[in-house]
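Apart from one protein chain that is not included, each protein chain of the complex appears where it belongs.
Order of writing sets the labels: A and B. Residues in every chain begin at 1.
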Amino acid sequence: MAVRRITIVAAVLSALIAAGCGSSSNNNNSTSSSGGSSTTASTGGGSKSCTASIGIEAPLTGPVAVLGQEQLAFAKMAIKQDNAANHTNIQLVQGDTQLTPSQAVTVTQQFVSNSSIVGVVGPAGSQEVEAVGPIFGRAGVPFISGSATNPTLTSSGKNPTFFRVVSRDDVQGPQDANWIISHLHPKALMIVDDQEVYSTGLVSAMMPIFQKAGIKVDHESVSQKVTDFSSLVAKVTPQTTVVVLPWQVAANGEQFGKNLAEQHKNATIVGTDGLFSPSAFTIPGSYVSSFGPDITAIPSDASIVAQAKVAFPKFGTFGPPVYAATHVLDDAIATACKSGSPSRSSVLSAVKATDESTSILGQPIKFDSKGDLVGAKWFLFKINSAGKYQLVTG
Amino acid sequence: MASEDVRAGGLAGEPKDPSPAGLQDPGVTGPREPSVGVDEWVARSAQRRTYAPGRLGDAQRRLERVGWWPRLLAVAVLAAVIPQLGLNQFQLQIGINALLLSILAVGLNVAVGWAGLLDLGYIAFYGFGAYGFALLSSNQLSASGIHLQAWESIPIVMVGGAILGLIVGFPSRRLIGDYLAIVTLFFGEAFVEFTNNVAPSKLGGPNGIFGLDPIRAFGTQILTNTGYFYLLLVLLVLSIAVLRLLDTSRTGRAWRAVREDPLAASLMTIPVNRVKLMAFAFGAMVAAMAGAVYAAQQTSVFPTDFDTPVLILIYAGLILGGAGSLAGAVLGAVVIEITYDGLLRSPTWAGAIFYVLILLTLVVKLRPWRRLAGVLGGTVALGFAAHAIAKAISASAVAGGPQSGGIIHDALVNWVIVPANSAGNIPTGPGNAGFIVLIALVIALAQLRGRWRTILMVPTLYLAACVWEMRLVGTPSTTRLILIGAILIVMMNARPQGLLGSRRVEVV
Partner (left out) sequence: MHFFVQELVNGLTQGALYALLALGYSMVYGVLKLLNFAHGDIYMVGAFIGYFVLQWFGGPGALSAPVPIVILVMFLLASGGCGLLGVVIERFAYRPLRDAPRIAPLITALGVSFFLENTALLLWGASYRSYSTSSFISFSTGIHAGPLQIDVVRIMIIVLSVILMLGLRVLVDRTSLGKQMRAVAADREAAEMLGINVDFTISATFFIGSALAGVGGVMAGLVFNTVYSYMGFVAGLYAFTAAVVGGIGSIAGAVVGGFAIGIAQSMITGYVSSTYTNLLVFGILIVVMLLRPSGLLGRVQLQKV
């Protein structure tokens, strides 16, 4: 009825306009808008003179929430640690992208409009970086990703404020492929991608090398949402001795291994970073290559490991690089604070000048002019019969 | 009860106001609901005769005499003022998203609201438009690429979209209802699979296509969010105008006839198949146009941008606003976008929405005023009492303050119980347990009546506030989705026909 319609429309519109006008003033004092995480972040906080915010863009909900929540847990740990060590008051603002570029753009606009955010950790996917790089560039906000490995992100020049603490597909792919050829000598292998940018990038880097070495390659593809691989495993012939799984979700790799055992096939699984997880992927006899060391085996990381076991027990390969990235930003903010209040440009130059001799990743952190990590190390692990990770090279 | 009947609007007028689930009395079905067999036209015309008494009624009658077109222009002018209010980039982005969602909802309304066809593959048209524009405005297809101007590429994309709409609508010749829905769903899913896995060198694969030209025409180009806002506003007004003309023409009447009863319509010489195809084609054209502008604004397209979650959002907007009504589609889309993408992404606003919605529901639904006052007063008193008792028992039981910031924090710091362990962290155990108990209490509330219901409301409200402060504020992204799920459930129970929809009689 007409009365009701007009009343409803008027009420809703006025509420929205009030919200709109209210939020424009709200965004300028964002210390209240970072809400929940302030408890964990400010327990170490000392002097209020160095106050800033860091945003984190990750898939916190959605089908790959397992990756994003791990990244969030490690970022929170890093901030707590650094607030205590540097006497800063840095807070974390969460932004959920569900690994879709369009949501990444919305979250990025939110961070860019929030004047207290001076640096961002993430986004997690290479395709998201492609979508948001120019926006961050225009706003001059540095953003460091712990998992975007596509080479074009730094070579295209479209993302001037982008940095990453992991190595690139065009470096990791050939390294892994050459190692497999020289150490495992397969005559036939199967390589399966999970239809994500990370996976297809590695596959296209590795396939030519295998083909040039005369190995018979069976290229398969499966969606990340599939959790049963028995149909694929049935295609593993007796001559196939190696299966390469450049996947992001370690639990899927574990299931693939179980399917192999179930059908009594003897292929060796070689996984890349995504499969690195001492708690989720433990198929004996497999190899995993990773851009980060096994932090559970490094004595100096013992306290971080202890905290991680509480916050996110089944962590794998996505947490530690985000810890490193957050740490870089925290130190950059602390440096910028020394010469006054931290601003986006001062934090950006501090990040560019980062020179840490050691980090949770077991290597120094320094960025080249394009934003890549200088001298990114590469670690290879073998899983022994007890399910434990043993370093082979690295 | 003659006076009640008149007030309610005659034979089968407005039914008793359906309340949100939890406060409704399921045992009583009012005799005033539109029921199968009663003439819908008579029911609606009876509604039209009810105005508010006095000056308000005079104002309503005068407002109704204002034509449809001046109303559209007035809303458009109001919307055009919005970017001038000094909004930041994020708010402009939300505005752009809201306008895109409105255009999509308006296009979907043609197939779902007017023609009654459940089109679950609508997102494929949006994606087609975006990819079409991307291929025509980038270096993807060849070294130098194709770089058509917008006034060339967008019509091409729209025509392509219409053709795709005809293809997708083709099964509607043989399939009806949910069977048609599933086939359109296949098309929608197939589009994402196609763009992700087929011909990666031409279509980009999971890498997508990026580096697109912005909208360029006649020497100017649109580079700022404000520019895109105005462009989308113009496109939305144009779409609404064209669709309104269609709706009030023979085509619109044919759509409505096919929706209500396809057999009778075909007996009345309406070409049912052609009408259904037209519905698909027009919806697809609108979606393709929206997709092209979306691609230009994002300067990139990826397969995952056109997956099921976006389809869910469009449907939620359309149905929440009222399927079958253009104004409803726009209102629903705007409300959903601003709430879901804009407000709920910020923890302070999420808290505000949470508390305001609870209070609003109480104020609107709880009568008489004594009862409302009793419940609110009781909750406040219970809170202070419980907090004091808990503090007396153990200091760590209230050591964590409410996790919200700002005014809410200061107001609630002595009211909610938020435990903290010795390291000052808030443990998740009590929060999880409290959440489960809260859900159980709300369900119990829905089943109770009378005095016990009023009494149970008090601890439920207090527990809701505690769980919010203890657990839900700390995980803003998960809370956002939980809240939107709850809002959808409650809103559809409160007003099943949507905000601006009209109650329809469905012959099943």
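Methods note: a residue touches a chain if its C-beta (ideal position, glycine included) is under 8 Å from a C-beta of that chain, and two chains touch if they have at least 3 such contacts.
These numbers were taken from a predicted model, which means no experiment stands behind them.
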| item | value |
| --- | --- |
| Residue of A:171, A:188 or A:251 in touch with the missing chain, whole complex considered | A:251 |
| Residue among A:234, A:302 or A:353 touching the omitted chain | A:234 |
| Positions on chain A where the hidden chain makes contact | 61-63, 65-66, 68-70, 192, 220-223, 225, 227-228, 230-232, 234-235, 249, 251-252, 254-255, 258, 261-264, 280, 312-314 |
| Interface residues of chain B (partner: the chain not displayed) | 18, 21-22, 24, 26, 33, 112, 118, 171, 174-179, 181-183, 185-187, 189-190, 193-194, 197-198, 261-264, 267, 308, 312, 315-316, 319-320, 323, 432, 435-436, 443, 446-447, 471-472, 475, 478-479, 481-482, 484-489, 492-493, 496-498, 504, 506-508 |
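We take it that only the chains that are shown with their structure count from here on.
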| item | value |
| --- | --- |
| Where chain A and chain B are represented by their mean Cα positions, the distance between them in whole Å | 32 |
| Chain A partner contacts - residues on chain B that touch it in the complex | 9, 14, 47-48, 50-52, 56, 60, 63-64, 82, 85-94, 97, 196-197, 200, 205-208, 210-211, 298-300, 302, 304-305, 307, 309-310, 327, 331, 334-335, 338, 341-343, 345-349, 351, 400, 403-406, 423-426, 473-478, 480-481, 499-500 |
| Chain A to chain B touching residues, read off their complex | 1-3, 5-6, 8-9, 12, 16, 19-21, 23-24, 26-27, 31-40, 43, 60-62, 94-96, 98-102, 105-107, 109-110, 112-114, 126-127, 130-131, 134, 150, 158, 195-197, 200-201, 221 |
